[in-house]
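Would you mind keeping the following structure in view while I ask a few things?
Here the complex is missing a single protein chain, while all its other protein chains stay put.
Here the chain labels run A and B in written order, and each chain numbers its own residues starting at 1.
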Amino acid sequence: MSGSGPVGDGEPAGGLADEPGKDGAGPGPEEPAPRRRRTIRERLKRARVPAIPEAMERRRLRRSVERLPLERPEGELLLDVEDLRTSFSTPRGMVRAVDGVSFSIDRGQTLGIVGESGSGKTVLSRSIMGLLPAHNVERGGQVRFEGQELTGLPSSEMRHIWGVEIAMVFQDPMTSLNPVMRIGRQITEGLRYHLGQSAGEARENAVALLQSVGIPEPERRMRQYAHELSGGMRQRVTIAIALACGPKLLLADEPTTALDVTVQAQILNLLQEKQRERFMAMILVTHDLGVVAGRTDEIAVMYAGKIVEKASTPVLFTQMRMPYTEALMRSIPRVEDHSHTRLLAITGRPPDLVNPPPGCRFAPRCPYAQERCTVEEPPLLLGDTEDHAFACWYPVGTKEGQAALERNLSAGRPQTLAAVASTQVAS
Amino acid sequence: MGLIARKLAGLIPVLLAVSALTFLLLNLLPGDPAFAILGPSATHDAVIKLHHQLGLDQPLLVRYGHWLAHVLTGNLGRSYLSSQPVLSAIKERLPVTVELVLLSQFVALLFAVPLGILAGRRPNGILDRVSTGGAFGFLAVPNFVLGVVLVYLFAVRYHLFPATGYTPLTKDPFQNLRSVMLPVITLAMAEIAAYLRLLRSDVITTLQEDYIVMAKAKGLPDRRIMLRHALRPSLFSLVTVAGLNFGRLIGGTFIVEIIFQQPGIGLLSIQSIYGRDYVVVQGTVLLIAVAYVLANFVVDVAYGLIDPRVRHATAG
Partner (left out) sequence: MRRPADRPGPAPVLDEDLLPGSSETVYLEAVAAVEEETREAEPEAVRGKVGLGTWVCLGWLVLVIVLAAIAGFLPLPDPKRTGLGPVSQGFTGAHPFGLDDLGRDMLSRVIFGARVSLIVGFSSIALGLLVGGALGVVAGYYRGRIEGLIMWAMDVLLAFPALVFALAIVTFMGQSLRNVTIAIAVIAVPPIARLVRSTTLNYAQREFVLAARSLGAKNRRIIAREILPNVVVPAFSFGLIGVALAIVGEGALAFLGLSVRLPTPTWGGMIDEGRTVLQQAPHVSLVPCGVMFVTILALNYLGDTLRAHFDVREGAL
């Protein structure tokens, strides 16, 4: 259906790809650097170290995740999210959809945010972007982009960030493309508004963009409407729109969930290719660990509004510590599965975010859960390696974890039995 | 094109049924036109003779056939009372009604579109509260009530506009505008209210669409998002309703024409009904019904022009 074979290596695409490159390698790092250094120092002062008495935890207590960016070359830091909180006031009460999330991304880096539906990842991506409804929303924490504080910016100023600095690809290209506007116009309007291009220039660039995202006959597509394209084509168009003004960061919110299985990989490859070509940072939000497997530098696993485990991709896949990550891992859809298969391996449902349970939020569904998990919330702490953080009292693959699992198994905890049973079925 | 032709062909049975019903209905009206022509003291023989002359003594179906054949050749008969050809009477009156309809629709859209957009953009804002509340009130005012109130306020109390009468456009454009002002406001008021409510709710719905969030994520200014992205998809139902109203209002200006004595189709019909001049009534009813059916057809076709999805669905 969508001609993806000769996905642009070379051709006119190169011309456009230059733009972000200029930003990334050019004067960018020098100028804002002093400012950034200051903010980091400030943060250092405020970095709070949770006090946990047990000796076992003290081993991991060396450094909280908030301080992670310190280890990186400073000029590279692009986006820095700190203690981000977003709550909705609903008739039932305040819903803490994102509850104290911190992470950072360097230029050209990719971060995968993975979580079950309901983990708050979509709200997270919209919070970073500042695209939440105006009413009934309470937000807290900081989002810094190139050292500039974005939270609290009025939309008249956010406008110069949106599209130009941070762009977004939405879940369903059918609903995110304007049904009554020609494709071409939807691409050129950003070019004309932000970059001040003439109608002719914008047109040429739009055609080149369409070509670079692997759309055949771009000239003809320019005059078409969204409903005349296939699903994969549409998502290619929204990617072209997102790339138009050369953003430094691309937020892809479940970019393949609404697509046909056969097209999903094509779109993901396209995103990855564009990300590398333009040295653009990317946040890939998905419910499917399989999607981010080979495509991200780092992965953050979210559960009930919090990050529960964060590691570089290979580390996460080989040494997961959080039982939730393990459960997710087991639920990676296999080739023979339907594309929307539920994460069957995890019994129960995500917690009610109006009244989250005390202690670990995953505890009610966790095969490893102990008494302590239901009372005391585990903090997100660095583990054995520098780039691996997780929030668990009885981590997978540790002595404590193994002991907890066995205790639960002999006590006949249903969640544990189910998890073990499903492992046996799978293997 | 084939589709339009097919739709056009579908109109024929509707128009036939409409004409038959028109003919039937008004031929069953009591009151013998012969008496209307000859006076109440006419002799029996004279009445019979006149019936024969007018063809009234023939069976209904035959008369319908004759009438229809005449209608198709543009002959709508002659008024019993003034013996003026019905077609020329209609031609004389139609411009008045069309002017009222066009102007009132223009005024209604002129107010309703910006108000609807502003109200829908900030739901719950002051403007929204005031305009939706006002619209709700105006929807409860029958046009004869509004007409009388306007006459009282603007003609009787403060002599701003003439209460009755019509000055043709060709004679004095300014006086023409003055003379149609009150009837146009009367007609427009209810339309403003209806259009405002319609557009407001559509704007609110559209603004929640993903593609609006996407447009925002593109960093476009709010006004541009409103006008370029949100307005057109919000206009579909308004265009439909306004289009249908053009047809409906041709036959919906009776009351206003009577209150303000505007010599349009409505006044002609009512005068003919009072005078039992049913040939004229037939002509006007037919005109109104045909106007409605055609407006429906035009809206149907025009819909494809404004909504590309429909355009392609029908073309395929």
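The criterion applied here is as follows: a contact is a pair of C-beta atoms (placed from the backbone, for glycine too) under 8 Å apart; a residue touches a chain by one contact, two chains touch by 3 or more.
Remember, predicted model here, so these are calculated numbers, not experimental data.
*Asks:* Touching the hidden chain in the complete assembly: which of A:117, A:198 or A:385 does that?
*Replies:* Checking each option in A:117, A:198 or A:385, the one touching the absent chain turns out to be A:117.
*Asks:* Out of B:123, B:168, B:221 or B:263, point to the residue that touches the absent chain in the complete complex.
*Replies:* Reading the full complex, the residue touching the unseen chain is B:123.
*Asks:* Which listed residue, B:68, B:239 or B:270, touches the chain dropped from view?
*Replies:* With B:68, B:239 or B:270 as choices, the missing chain is touched by B:270.
*Asks:* So that we can see where the missing chain sits, which residues of subunit B does it touch?
*Replies:* 13-14, 17-18, 21-22, 25-26, 28-31, 119, 123-125, 128-129, 132-133, 136-137, 139-142, 144-145, 148-149, 151-152, 156, 204, 208, 251-252, 254-255, 258-259, 269-270, 273, 281, 284-285, 288-289, 292-293
The definition used in the following text is that only the chains that are shown with their structure count from here on.
*Asks:* How far is the middle of subunit A from the middle of subunit B, if each middle is the mean of its Cα atoms, in Å?
*Replies:* Spacing between the chain centres: roughly 56 Å.
*Asks:* Of all residues in subunit A, which touch subunit B in the complex?
*Replies:* It comes out as residues 129, 131, 155, 158-164, 167-168, 170, 172, 175-181, 189-190, 193-194, 225, 227-228, 238, 241, 245.
*Asks:* Can you list the residues on subunit B that touch subunit A in the complex?
*Replies:* These residues of subunit B touch subunit A: 209-211, 213-222, 224, 228-229, 232-233, 306-309, 312.
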